[in-house]
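Of the protein chains in this complex, all but one are displayed in their positions.
Chain naming follows the written order as A, B and C, and within any one chain the residues start at number 1.
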Amino acid sequence: MTASPFTIDIQLRWGDMDSLAHVNNVQFARLLEEARVRAWHVWFSDSGAEDSPTLPILVARQEIEFVAPLYYGVEPVRIEMWVPRIGTKSFDYGYRIATHDGQIAALAETTCTVIDPSSGRPAAIPEGSRAILEDYAGDEVPFRRRR
Amino acid sequence: MTASPFTIDIQLRWGDMDSLAHVNNVQFARLLEEARVRAWHVWFSDSGAEDSPTLPILVARQEIEFVAPLYYGVEPVRIEMWVPRIGTKSFDYGYRIATHDGQIAALAETTCTVIDPSSGRPAAIPEGSRAILEDYAGDEVPFRRRR
Amino acid sequence: MTASPFTIDIQLRWGDMDSLAHVNNVQFARLLEEARVRAWHVWFSDSGAEDSPTLPILVARQEIEFVAPLYYGVEPVRIEMWVPRIGTKSFDYGYRIATHDGQIAALAETTCTVIDPSSGRPAAIPEGSRAILEDYAGDEVPFRRRR
Partner (left out) sequence: MTASPFTIDIQLRWGDMDSLAHVNNVQFARLLEEARVRAWHVWFSDSGAEDSPTLPILVARQEIEFVAPLYYGVEPVRIEMWVPRIGTKSFDYGYRIATHDGQIAALAETTCTVIDPSSGRPAAIPEGSRAILEDYAGDEVPFRRRR
């Protein structure tokens, strides 16, 4: 992780469970998506930047390691997020999903590619966005099972 | 891939799209889950095995590389599946998701761990299941962006 | 119902089940949405109309009566659809959702309001669309539990 990752709490939904009564693996990706959207909203606001908080990105790659079953409850999960890599046209988010009492349920990494909205082609990360991402720079995601 | 991967057609749903009017990245994981369930159903039936087709597994890891945007349409997507790795207590599924006219939308890999239902602990892949998996053995998933 | 309702087959997904191992009530609404999209696609094509098949509508009301539990299987569900009411600016879809062997799982009705895309306000049903809807006119949905 990093010294002080950004943390965000996301409510679970009963419907996130599958017929095995676990939070379904697909819904972990839904939680990560929600964390990205809400983190960016906070990060952008905190940056004092004045232009639009919308950075047009595509999810280029995502990897999730499921560490322990996650069960539905009324308490939110806590997602820690940081930025393990900032490239020219893409960057990675790292995440740790934990229960409200601190048990790690999953590690994950998402590679996001910045898109030029007019051409739909990859584009350089704008300087303002790069500065925001650098505030959250951190270590590689400590996957144990990566092939 | 492999010489002759298993292919399965899955209907898209209009609701798989997100507000960017693409099939949402989370729903790719839903399509992979459906492919696994349906593949196993076919693979088990084709094997002539008589016992239950339920192999108790947990998804331990999943990686998806998004190659091109996928748009909703009434034609199903075609998912090619194979088995790039068979270990002692776990194995990997490889996938290629393509549009009905053959454009690749994503590559993916899922690591599944076999579970002993009585203990909830990882267990050896049963011999009957191993034989089924071996029928679909194939190459590593040709990810281009793996870190 | 009606003499000859329109029928459409929709694949279930394993993930449609909730932790009670039934197809979740929320996912019935997802199946209805998919039936509407696919029905309109077919109805419009069959009509010989040349302009866009997109009728801009909002779902104004929906009522679902759950008749019997629906279980996941690899066979699709069959949805029968018809049009019990055509008003000036809105119309109703009626549906019967059945298992592939004919057991009724649900009855439903959706009120759709046609929208003028430029103003966002309700608008008269265009004549071409009205003619399509009239081809599928049918009886009221035979709800048993309506209050």
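Convention: a contact is a pair of C-beta atoms (placed from the backbone, for glycine too) under 8 Å apart; a residue touches a chain by one contact, two chains touch by 3 or more.
Note that the structure is a prediction, hence the values are computed from the model and not measured.
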item	value
Contacts of the hidden chain among displayed chains	A, B, C
Residues of chain C in contact with the chain not shown	24-26, 29-30, 33, 58-66, 69, 85, 92, 109, 111, 143, 145-147
Interface with the undisplayed chain - residues on chain A	10-11, 13-15, 30, 33-34, 37-38, 41, 74
Where the missing chain touches chain B, by residue	14-15, 17-21, 24, 26, 72
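Keep in mind that, in the parts below, only the chains that are shown with their structure count from here on.
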item	value
Proportion of interface numbers common to chain B and chain C (over half same, under half different)	same
Between chain B and chain A, distance of the C-alpha-averaged centres to the nearest whole Å	24
In chain A, residues with contacts to at least two other chains	24, 26
